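Everything on this sheet refers to the single structure shown next.
Only one protein chain is missing from this complex, and each of the others stays in its spot.
Each chain carries a letter (A and B) given by its place in the written order, and its residues are counted from 1.
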Amino acid sequence: MKTKRKDLLGIENLTVDEIELLLSTAESFKEVSAREIKKVPTLRGKTVINLFYEPSTRTRTSFEIAAKRMSADAVNISIASSSAVKGETLKDTARNLEAMKPDAIVIRHSSAGTPEMLSRYVGCSVINAGDGAHEHPSQALLDLLTVKERLGRIEGVRLAIVGDIAHSRVARSNIYGFTKLGASVTVAGPPTMMPPGIERLGCRAAANMTDAIKDADVIMMLRIQLERQDEAFFPSAREYSRLYGLDADKLRTAKKDVIILHPGPVNRGVEISPDVADGPYSLILDQVTNGVAVRMAIFYLLLGASRET
Amino acid sequence: MKTKRKDLLGIENLTVDEIELLLSTAESFKEVSAREIKKVPTLRGKTVINLFYEPSTRTRTSFEIAAKRMSADAVNISIASSSAVKGETLKDTARNLEAMKPDAIVIRHSSAGTPEMLSRYVGCSVINAGDGAHEHPSQALLDLLTVKERLGRIEGVRLAIVGDIAHSRVARSNIYGFTKLGASVTVAGPPTMMPPGIERLGCRAAANMTDAIKDADVIMMLRIQLERQDEAFFPSAREYSRLYGLDADKLRTAKKDVIILHPGPVNRGVEISPDVADGPYSLILDQVTNGVAVRMAIFYLLLGASRET
Partner (left out) sequence: MKTKRKDLLGIENLTVDEIELLLSTAESFKEVSAREIKKVPTLRGKTVINLFYEPSTRTRTSFEIAAKRMSADAVNISIASSSAVKGETLKDTARNLEAMKPDAIVIRHSSAGTPEMLSRYVGCSVINAGDGAHEHPSQALLDLLTVKERLGRIEGVRLAIVGDIAHSRVARSNIYGFTKLGASVTVAGPPTMMPPGIERLGCRAAANMTDAIKDADVIMMLRIQLERQDEAFFPSAREYSRLYGLDADKLRTAKKDVIILHPGPVNRGVEISPDVADGPYSLILDQVTNGVAVRMAIFYLLLGASRET
C-alpha cells in the first residue's frame, strides 16, 4: 500500500484513505523514537532540504529529526543565509535546488500558495511546513493522530477550535482533516478574527467561546499573534484572554473528560492559562512527540514506500 | 591515479592533467546522484567544515550535499554565528578549527587571497569556494564539465564571457581553465568593468558584446551585482541590459547551436532575459547538477584517493 502523491501541500486535497494511511504509518513509526537506537535505515541516501523563509524552532527541528531518524541526509536553508538577499526568485531557487537532486523540499513561507508554486517548479517531493494563513498539513496530521490515540477514533468527535480563525493555517488544515474523517468542528473567536463564510469549510461558527466548547470532546486553542495587536484585531492581551483564553473557570463549563490541544508555542496566560496548559487534560507534548512520527510517515510515504511494494 | 595537492585554491596553478583528472572523476560521480540511494561510503569518518564569511545558498548547499553523499560529516559555520563577532583573526580561527582535526575546510570570503592564507595556517585541505574577485575554482570546473559533456571537448571551443569581468572570480577561474584546456576565450563588458591588461590572462577583449558572441560556441553571462550600481560602474540596469544583456535579439547574432551558461543566481531581465535563461540553449541547471559532482570529485581527490592507490 502506498501513496501516488508527489507532494503534501495541504489536507484539503487528501482523500480519507490517504489521511488514514498517513496516520497508521505514523503510528508504526512512533516506536522508533522510543527505541534505544532511534534510527531506521529506510531513507538512507535520500536528501531532504528544509527551506525555511520564516523562523521556526520546533517545526524545522521536528522535520530535521524525522529525516535523520529515517537515515536521510537533511540540509537546512534559512532565509538569513539564502540567496533571497540577492533577489533570486522562488522559481530560480526551486530549480536550482532541484538540480542538486534532492528527494524532498520541506518549505515554510509567509505567503499562502508558495509550496504549491514550488511543487510546479520541481519534480521532487514538496512538503508544506506552513504557508501564510493557508495550510499546515503536518500539524493537522499530528493533531489527528493525537486525538485518535486518546479517543480511539475521529469519527463523531466534536472539536472546538478557538482563537484567530481567520489567520490560522492550523485551523484551516484541521477543519479539513477532522471533517473529512467524520468529526464535527465548531470554531469561535473575536468577530475580527472570524472569516466570513467559514461555514463553507464544513464547520459551525459559534457565537462565543462558551458555546463552542460546551459539548466539545476536544478543544484546540490557537496561538494568538501578539505582534498583530497593533493591527487592532483585538483590544489587549488581557481582554482577549478574558473572552477567548482557556482557564480553569472556562474549562469547568466543558465536558469532564475533554482533551486540550495547542500547536505551540504557547502564550501562557493569554490564550491558555499555565495550569490548563500543564494540566491533566492537555496533550500539548503528545502533539510534539507525534509530530516527529507524522513527519517520518510523510517522508516514508512520499520518498520511500515505492521501493517496498 | 591521484593528486598530490593538499588544497584547491584556484585554477591558475592547476596542471592540465589535474584539471582533466578532476573532470573525469566528477563524471564518474554524477551517477551517484542519479541513483535511488544517492550515497557512497568513500569518505565515511571524514570531517568537512564549510566556513562561509559571505552568504550563499547554492554553493554552501552544493558542498554540503556533496560531502554528505560521500558519507563525510559536514559542519557549517557562517559569519553570523562565528567568533568573528569577538574579533578573532583568521589565523586563530584557522588554527582552532584545525585543532579539531577536520579533513577539509571549504571557505568563502569577500577578500581575495583568504583561502591561500588559510592554507598556510592549516595542514588539512583547504577548498576555495570563492574569494573576492580572485577565483572560484569549483565553479570553473563545473562549467568545464558542462561544456565537455555537451560538446565532447574543450580544446578548440570558443568561449565568450560577458559582463563585469573586472570584479568576477567566475570569469578569472574560467579564463584560466578554458585556456589551459585549449579553448579560446573572449571577454566583453562595459569599459568600467573591463580590467586593463586582461589579455595577459590569455584571452581576447572584444569591443562590444556582439563582437564577443558572434563566433562563440559557448556564451557565459556573468551575474551583475545590482548592489554595486551606486558605485557608478554602470548607469542603470536597463542601460546595462540593453548593451550587455543576452536576449532573443542578441542570441540571433550568435551561432545556431551556441550554448549558454550562467553561474547564478540569475537577475532575470538584466544580464539575461527569462526566455533565454529558460530556453533550449541554456545549460544553467546542468551546471548546478554538475556542481555537486565536481565537489564530490574535489573531496574525493583531496581526501580520499590516497587510500585507494
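As a working rule, contacts are C-beta pairs under 8 Å (C-beta built on N, C-alpha and C of every residue); 3 or more make two chains touch, one makes a residue touch a chain.
Note that the coordinates shown come from a computational prediction; the quantities given were computed from them, not determined experimentally.
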Touch criterion as defined above, residue of A:137, A:177 or A:264 at the omitted chain: A:264
Per the touch definition above, residue among A:16, A:226 or A:248 touching the missing chain: A:226
Hidden-chain contact residue, picked from the options B:75, B:151, B:226 or B:243: B:75
Touching residues on chain A - with respect to the absent chain: 33-39, 52, 55-58, 60-62, 64-65, 68-69, 78, 80, 226, 264-268, 285-289, 291-292
Residues of chain B in contact with the chain not shown: 44-47, 49, 73, 75, 77, 80-83, 85-89, 92-93, 95-103, 307
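Methods note: only the chains that are shown with their structure count from here on.
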Distance from chain B to chain A - Cα centre to Cα centre, in angstrom: 40
